[in-house]
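Read through the structure below, which is laid out as structure tokens, and then see the notes.
Note that one protein chain of the assembly has been removed; the remaining protein chains are unaltered in position.
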Amino acid sequence: MRQPTTHKEQLVFLKKIEGQVRGIQKMIDEGRYCVDILNQVHSVIYALARVEDKILEKHFEHCVASAVKGKSENDRKEKLDEILQLISRFRKT
Amino acid sequence: MRQPTTHKEQLVFLKKIEGQVRGIQKMIDEGRYCVDILNQVHSVIYALARVEDKILEKHFEHCVASAVKGKSENDRKEKLDEILQLISRFRKT
Amino acid sequence: MRQPTTHKEQLVFLKKIEGQVRGIQKMIDEGRYCVDILNQVHSVIYALARVEDKILEKHFEHCVASAVKGKSENDRKEKLDEILQLISRFRKT
Partner (left out) sequence: MRQPTTHKEQLVFLKKIEGQVRGIQKMIDEGRYCVDILNQVHSVIYALARVEDKILEKHFEHCVASAVKGKSENDRKEKLDEILQLISRFRKT
């Protein structure tokens, strides 16, 4: 799956995810087979995880770039902690 | 967070998730801070994982119930493999 | 990676994992590059997750088999909850 890079691509991607969430509602409404619903739910989770990856990547590029431009040690420590908390959160679904 | 149990509750829950996905699009559109967007994306992933848990639980109850009602060994093996594949898929996001 | 199925295979597998954990200690002791250590740590996590998968699979086979042999509704409910708690725990690392 190609990762959405630009804001515009991310918006198109999320619009598609929104449609998939509506699709799951329809599946539940129609009493479709549980395993098919579960596979669809996990596809959406997987797609959202790719959005996360991409936004994190861009955040990284920005953070490292900012750090270079002479922020204080405290500012850097704060940004670092923020990122580490995010990554630690990624581990839990 | 309370887990959605009935079909009706799941639909309400997914309708809310659909709204959250639209909210993320708005945040990207408005150029909001990456870390705030990432937190919102992960909230949606977390909510979808709760939907998975609940649907899997109901599927389990049904499967075990069916297994009791004298299905063949092959049918049971097939259902078992299907569930194990799902669980293994849950590990990957 | 082949999954360890019998008790004997699982013991050989875990003996290898034990050796890998000692290897990580050696890497830290020698001041090896962080990214190499991280890759090694994640290999061990991955191997342990395969052990989990396999033990869960065997537990499933046993549980479903037991459920068929006329346990009470309460016993089945209890076993089911036990498995669902395990799966939910798998999501968190």
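Per-chain residue numbering starts at 1, and chain names A, B and C are given in the order in which the chains are listed.
Keep this in mind: contacts are C-beta pairs under 8 Å (C-beta built on N, C-alpha and C of every residue); 3 or more make two chains touch, one makes a residue touch a chain.
As the structure is a computational prediction, the values presented were derived from the model and not from experiment.
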Residues from chain B at the interface with the omitted partner, ascending: 91-93
Positions on chain A contacted by the hidden chain, ascending: 49, 53, 56-57, 60-61, 63-64, 67-68, 76, 80, 83-84, 87-88, 90-91
Interface residues of chain C (partner: the chain not displayed): 7, 10-11, 14-15, 17-18, 21-22, 24-25, 28-29, 31, 34-35, 37-39, 41-42, 44-46, 48-49, 51-52, 55-56, 58-59, 62, 82, 86, 89-90, 92-93
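We take it that only the chains that are shown with their structure count from here on.
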Same-residue or different-residue interface between chain A and chain B, half as cut-off: same
Mean-CA-position distance for chain C and chain A (Å): 28
Inter-chain centre distance, chain B versus chain C - centres from mean C-alpha coordinates, in Å: 23
CA centroid of chain A to CA centroid of chain B, Å: 16
Interface hub residues of chain C, defined as touching at least two other chains: 91
